[in-house]
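A single protein chain has been omitted; all remaining protein chains appear in their positions.
On to chain A.
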């Protein structure tokens, strides 16, 4: 079991602060909160990320992407829109492409999550990672994690019949740098 260091610090300091407030005030505040505010709920969850088990307590509103980036310091998955429009946050859930910004962390329990950090085998890069380097399938690199996760899915699902088919499949992953030649060629190379 592993736990986010930062989460631990945060929650322990919050608990410490709470203990100074008199009980009556706390109860009153609770009442007001129940009535007027959308309730923030902290919930315990278990996630399996890159073959590792994590027990966390997260905000019920937290997306998988924010939990990866902000709680677990797994910042390889990128936020390019937070609304399912760009593909930068693409991960694999149970082996299939998924947008982690559109997935609540709580929904990903009991499933095998793979992020870009889990793609390589130790220091040995995944063939798709090597192909991206070799074909210069990126410039700034910000879309790259998502591109590679989708590229792996593209090959696994067999959408590599032609340049057009690859380009169509990969069109949910935006690259503002426009490194589309290299992305397409990397996939062609791995598909061979």
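We take it that a residue touches a chain if its C-beta (ideal position, glycine included) is under 8 Å from a C-beta of that chain, and two chains touch if they have at least 3 such contacts; residues count from 1.
As a convention for this text, contacts and distances are computed from a predicted model.
*Asks:* According to UniProt, what is the chain that's been left out of this complex called? Choose from "HupC protein", "Aldehyde oxidase", "Glycerol kinase" or "Phosphate transport system permease protein".
*Replies:* "Aldehyde oxidase"
*Asks:* Check the options A:56, A:99 or A:143 and report the residue that touches the missing chain.
*Replies:* Among A:56, A:99 or A:143, only A:143 touches the chain that is not shown.
*Asks:* Where the complex has a chain not shown, which of A:93, A:112, A:177 or A:191 is the residue touching it?
*Replies:* Among A:93, A:112, A:177 or A:191, only A:177 touches the chain that is not shown.
*Asks:* Please give every residue of chain A in contact with the chain that is not shown.
*Replies:* For chain A, the residues touching the absent chain are 6, 9-10, 14, 32-33, 36-38, 40, 59, 61-62, 66, 69-70, 73-83, 85-86, 88, 115-117, 119-120, 123, 125, 129-130, 132-134, 136, 138-145, 148, 163-164, 166-168, 170-185.
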